[in-house]
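Working notes for the structure below.
For chain A:
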Amino acid sequence: MKISELPRESILLPGNPSCQGCPHGLGLRALGMALENIVLVIPAGCTTIISGIHPKASFNVPVLHVPFASAAAVASGLAAAYRQEGIDANVVVWMGDGGADIGFATLSGAAVRNEDIIVVVSDNEAYMNTGIQSSGTTFWKAKTTTSPGGKSEEKKDLATIMLMHRVPYVATASVGYLPDFIEKLRRASEIKGFRFIHLHSPCPPGWRFDSSRTVEIARLAVKSGAWVLWEYDGRFSISTPSKPYKNEERGAPLEEYIKAQGRFKGIKPEDIEEIRRKIEKQWRLLLSFEETFR
Partner candidate 1 sequence: MLKIDCLLAKPSKGSAGKTGLWRTFKPIYNPEKCNHCLLCWLYCPENAIEVNDEEVKIDYEYCKGCGICAKICPKKALEMEEEE
Partner candidate 2 sequence: MLTEVMILSFGGQGGVTAARILALAAVSEGMYAQAIPQFGAERRGSLVRSYLRLSDRPIRRHSSIKKADVLAIFAEKILGIVNANEFIRDGGIAILNAKQGIAEKNYCVNAADIALSLNLVAAGWPIVNTAMAGAMAKPLGLSIDSVIEAIKSTFPGELAEVNAKAAEIAYREVRQC
């Protein structure tokens, strides 16, 4: 894929209400570059705000706002209607990790039915829109307003859970590697059925880093192995940006990744070592998937 060949028109218009350096802005623009005939379904979350203040809309694609837990079901209804009418559409649910928590049964149900929809969970690892509360995907030891001493539970591995629904397409992506995300969206759009992409979206105010560093932090997550890019389309593979970190190089930038974020302020060295062990375990799991789903 050549960047110069990407469509120049953006589905997200400038002057929208996103925060400075917002990862969702990056992801949403990439979504528009990747797909045509988009219909966006947006449950409560940051993107509710980003969508604009009435009567102005930030998106130049159709958008249906929906209650928090309902998104994948509303999308199922839209997809059914378009199928009935013979209308070509990419019905895309764009939700945060909050939507994936509260709407998990809905998400799981849509996956079980293999609904013809694309779900992107843009994961900024906390409920940012309500003011940085801990979520199912908040990183271990990360401070939020509801885990002021650092989250004591593990980050939920949403993408592998969705993979176990035996749907045709599941991938992880990162706002630090937009060409990879765009390619994944394009491959997903060529497949019928339920497609799921878990997009890692570092959040400047939520993680407490400077707004200029969103892409940099996202890349550090990948380089430290804390976020692994992979893809399943019948075959499981570690994606190109993550490949160099399959073995010895991995782990070098972990301290850099952790220390760059205010949410880990005061973290103990032994906790960083524990994170390193967790990362090793996750890699072993993913590499075993690569063995299993060849």
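Here is how the candidates were picked: all candidates are chains of the complex that A comes from, given by their letters.
Going forward, a contact is a pair of C-beta atoms (placed from the backbone, for glycine too) under 8 Å apart; a residue touches a chain by one contact, two chains touch by 3 or more; residues count from 1.
Just so it is clear, the structure is predicted and the values come from calculations on it, not from any experiment.
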Problem set entry | Of the listed candidates 1 or 2, the one touching chain A in this complex | 1
Problem set entry | Touching residues (chain side chain A, partner candidate 1) in the complex | 3-4, 6, 8, 10, 12-18, 20-26, 29-30, 51-60, 178-179, 204, 210-216
